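Every protein chain of the complex appears in place save one, which is left out.
Now for chain A:
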């Protein structure tokens, strides 16, 4: 009896505890049980919301009209009520009317929509241009002009794996938070040039009213002008492989002064972090650096244990052919990927130092230490192969 009471008490506590951990609206993202499009913080987003209301209202009126007639019929024109069937089966006037009137309604719908399509496609005279590159499975941003010119970084999901697996409680920002958001100034026309380094992704931010597929080999541009300072969140919107749900987009809109300050800070940090490509690194330095690079770029497929998920994602731990073989083939693979597989080319995403470090790490981690030829790869080895 005591045990039953104990169990009941514990479950009640658990349930109330769970209920007490209420989900709140996501700042810059979906509200709890949101029913409609976001009003948004750009004119385009607001136009889209308006168009949707217009369509919804017109369609609802037509729906109620047509089904009002049908339900009237269902109730009144029943055999069980003794209703006798008429036999009419055509009426030219009515048929012409219900072809022409919908046609006119459709034209009416298309007119405001046309204005918005034309506006959405006009990327001219922008104040700032950024490049968004889709990778499996993160975004890369690069500033092509303005105060932050040449600032370049990756933007990766920052929700910890433990939250995804449920061993830690999830927050209101679950799955829509990143380490390095795209930062832009408020009230400026920002042109985003979108492309991909591997498969098709899609850059979507509902509050800004934008979506653009990221297509490898092609540049497609869109634009937005955020009217309010704040943080706005979106997600990848084209199936791109296993972590399609785990590569969100976060755009931080700052006042012009804050943006300029951020830009200056970024450019300084970039200069400071630039690695000297001719430096000779010690094995320990490379391994330490490489471990960080591996954790940020390789664990998704090759796993933290190095065991991978064969055959799709090969094991690196104990791999005689490449990791424990001569260094050149492994450098080639990291630089250029493996065609026909998910192994992406990291040529444009990592510096020589990072590539050298991660390769050195794989050659010395897990059970690989002390085995194989070429345990250390220097940045100059990598630049020689570019």
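As a working rule, a contact is a pair of C-beta atoms (placed from the backbone, for glycine too) under 8 Å apart; a residue touches a chain by one contact, two chains touch by 3 or more; residues count from 1.
The criterion applied here is as follows: contacts and distances are computed from a predicted model.
Novice: According to its UniProt record, what is the protein name of the omitted chain, chosen from "NADH-quinone oxidoreductase", "Assimilatory nitrite reductase (NAD(P)H) small subunit", "Tryptophan synthase alpha chain" or "Cytochrome c oxidase subunit 1"?
Specialist: Hidden chain, UniProt protein name: "Cytochrome c oxidase subunit 1".
Novice: Would you mind spotting which of A:110, A:264, A:369 or A:384 touches the chain that isn't drawn?
Specialist: Answering carefully, the residue with contact to the hidden chain is A:110.
Novice: Which of A:239, A:274, A:304 or A:369 touches the chain that is not shown?
Specialist: Touches the omitted chain: A:239.
Novice: Please identify, in ascending order, the residues of chain A that touch the omitted chain?
Specialist: Residues 23, 25-26, 29-38, 44-45, 47-48, 51-52, 55-56, 59, 62-63, 66-67, 69-70, 73-74, 77-80, 83-91, 94-95, 98-99, 102-103, 106, 109-110, 113-114, 116-118, 120-121, 163-166, 170, 172, 174-176, 194, 198-200, 202, 204, 206, 209-213, 215-218, 220-222, 234-246, 311-312, 340-342 of chain A touch the chain absent from view.
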